[in-house]
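What you see is the complex with one protein chain gone and the rest in place.
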């Protein structure tokens, strides 16, 4: 039986880059699975949706069942491989932060480690800046800070519910390689 | 079936004012229920207490059952209406922060959203200042900060346990109307 490792982090934190680099330099074999992609695949198989966009239209109970099914399917993948699940602890929406790892997802994934990639809110802001207007910089940096704090709070809850390690890896500007090495170190443990 | 929305926030954060304004300007119909009041009503019906003050004298198990009963009764109210439950994520006492939304309350409420009204600790301090002595200002502002952080941590846990959105709405001095509009926006989602 392999291990399920969950990797989380805000968009703009560099999760994709760090994970890619880590997979290039590690000697171990990990199956990397995007949790959202897996949900879409299963929803299509169950003829619940035609496309990713339709996911939003599912009612709460169907969505919850789908989250469980995706988690179970990933857990099954871990029978033969160590698995890395890419997802979010919290998803920012106009109506608040939606937990990406609710209780039933966590309990079906049975993760060994929850690994959070983090960076300074100011750095995340710079990385995701789309235009050259900086009028709302202060406010937006504060919102990124809040978002990242809530994500860690939800990840801490996930660790208590499952007994998983909660690991926080810093990814400061220009140090993705170091972050990748830290990630490999944590995965190895 | 309507939705259960929970609104939380420290005393002094302006929850009452913002909620009142929001109810005046929204087109939707919400049943607003104070969780503590509902507990007292049910405790009186069950002849457990004569007054609110007696609640403190109940033993742990009776109190827990009462919390569940109140949550179920509110959930039933949501059959025909969208409901807004006013309560606290954490209650400051001389013996520590008591969770206002423990696991069994959350599980029986099945909330769609947990909405936290927040303000800067310094502003909350000013709003609740009772005398003109400011000797302990720094210390008290720090305690309000800690209290508000713990409340959000407990609310984050509640979101993970139930899958509810966690929404944080700022209520800075003199902007209650904006906060009320933000609240309506979130409730609508």
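Order as written gives the chain letters A and B; numbering starts at 1 within each chain.
By definition in this document, a residue touches a chain if its C-beta (ideal position, glycine included) is under 8 Å from a C-beta of that chain, and two chains touch if they have at least 3 such contacts.
Note that the coordinates shown come from a computational prediction; the quantities given were computed from them, not determined experimentally.
Only one residue from B:20, B:45, B:80 or B:146 touches the chain missing from this view: B:146. Check A:58, A:91, A:141 or A:161 against the missing chain and you find that the one touching it is A:161.
Hidden from this view is one chain, which touches chain A at 112-115, 152-153, 156-157, 159-168, 185-186, 189. Where chain B meets the omitted chain, the residues involved are 60, 64, 90, 93-99, 101-104, 106, 146, 149-150, 153-154, 156-158, 161.
To be clear about the criterion, only the chains that are shown with their structure count from here on.
Each chain gets one centre point, the mean of its Cα atoms, and the points for chain A and chain B are 29 Å apart.
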